[in-house]
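The other protein chains are all here in position, but one chain of the complex has been omitted.
Presenting chain A:
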Amino acid sequence: MQLTLAAKYMGASMATLGLGGAAMGMAMVFVALMNGTSRNPSLRATLFPQAMLGFALAEACGLFCLMMSFLLLYAV
């Protein structure tokens, strides 16, 4: 019983590791936005919504990890 509980907590903590990838993805989106804006500031208005879309997609992937760990903690 104790071992199962330990495995559950370890699994939940390991599931959060994937958030690092989402963080890198979000950072890359904003780095690309800054790069593009500094090269051509007049494109900012068109680049910003696309960056927001990329941010939302990357964050959604990170939230899958968070959801997995929450499910392991509370629903298993």
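General remarks:
What we mean here is this: a contact is a pair of C-beta atoms (placed from the backbone, for glycine too) under 8 Å apart; a residue touches a chain by one contact, two chains touch by 3 or more; residues count from 1.
Note that in this section contacts and distances are computed from a predicted model.
Of the candidates "CobW C-terminal domain-containing protein", "Trafficking protein particle complex subunit", "ATP synthase subunit a" or "DNA repair protein xrcc3", the chain left out of this view carries the UniProt protein name "ATP synthase subunit a". Set against the missing chain, the residues A:1, A:45 or A:75 yield one that touches it, A:75.
Listed for chain A, the residues touching the missing chain in the whole complex are 52-53, 56-57, 59-60, 63-64, 66-67, 70, 74-75.
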